[in-house]
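Here's the structure, in structure tokens; my notes come after.
All protein chains but one are shown in place.
Residue numbering begins at 1 within each chain, and the chains themselves are lettered A and B in the order written.
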């Protein structure tokens, strides 16, 4: 059988202290020495399927062709067997638990073309413990895929439509505003929302330089209203000002130049952000200490 | 000379902030370009020989064939020269300080077949500082091993029995109980003890579903008694209940489903855990706030 995949992209919530990702990499190294493992991240918060699935989906446009191994599995060893899912005419194979972790990434990669339950023990190592399935089952399966074993040989075929779906929050229109969710806060404090610039410009007559009203809600339930300028670069922002730009994944991110927008706005993943266009004669509060609820006359596009 | 090793597995307490592991990897890359370096972990606590040696021993069954480089060396630059130790008919070579760090892993790999003191400067780079021995001495030695230099050429042969032994705590029987030590707390809060399931079933008439009495001692010296069910999977555990299962390294680990057993039980590496079988009519305290000492009529096996 010909070698089929040369690269394994690997994401997990294992951390890098315990050595768990390295044990998996070592098994792949022994069984498929030609394969290179690229660690996407192992710092997904423990058990955080949502965060892991979003990080994986963000990575899909950039990963090398080959196998994508992803493990965030709070129910380790229980329930459904793990799965392998082929995409892009076999150029990519996702391997991981069937708990929704892979679904948004698979969707981003096109769609699931073939899927199998990884239930053929012939392709596994001896399973030591319910906690060691990633090492004892997934690592050898990944190596066999790299070595050219066909997906169909690894277990029982399954209709991809029957796999556990992912949860991707969509923005919601309400009274001329757009209720968004924070998908991600990056290392620099930039706040990615679940909305693209196109979704704003489709709805409202806004563009670079426009102000958008940004409403957040604090822990006591009080709303805080800020304005954010739509900008093309950090350089367009005054010192300390909140802006919104297209981030590296094509989504709207709230940003502050050389500072953390997440800190400035008190936002974390999963948080609610209400966006609305800002009319010219509206004087929004720019102080987060002064909750303001304003009625805005929206200028709808077109 | 033929290439001899293709993979270097690398563990240290260097962290990943300073670049120190990468400098060593870079030197190996320059001297032995064919070799792949797999980072087991560099997050061993600074100077923690015990923790490092246990992490290394846990890794041994999973590392790829080749050189294992391990560095946790509080006495850097002082005392004994570092060593290289051959195992498994030369399929593996451990390289590191002679301070007990390597010993448990070597024992796990079988036994030391040959050992040398790394005292031949011909195979070293110029040593800049007492703090740079890992980079200036061990990195080039590892590369030479990968390139096929025989262990015996690297320095003075030494009887492996004269190397500093490791410290592996053994469980101790006392009054029908087993005094155990916490070896490790993993990222998910699972608490590995220095006892295997077989050591329990050899002593007591217990099996899956049995309850075991788990006694811990708090900072004030007060005992806390809990029961833990022996389970085969997390799924066998009620919400919040403490269980004990065979972990991925074949040892007993105390666990809580989707939560930290270490937090629940107030345990950290090195902590004392007293295990005993639980008789059916015993009503153990399950509250950590109510210290209870009970006399248990043990049903010894056989």
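General remarks:
FYI, a residue touches a chain if its C-beta (ideal position, glycine included) is under 8 Å from a C-beta of that chain, and two chains touch if they have at least 3 such contacts.
What you see is a predicted model, and the numbers here were worked out from it, not measured in a lab.
Among B:15, B:61 or B:223, the one in contact with the hidden chain is B:15. Chain A residues in contact with the hidden partner, per the touch definition given at the top, are 6-7, 9, 11, 16, 36, 38-43, 55, 58-59, 62-65, 184, 186-188, 190, 232-235, 245-250, 253, 255, 258. Although one chain is not shown, part of chain B still touches it, namely residues 13-20, 22-23, 25-27, 29-30, 33, 46-47, 74-79, 128-132, 135-136.
As a working rule, only the chains that are shown with their structure count from here on.
Here the CA centre of chain A is 34 Å from the CA centre of chain B.
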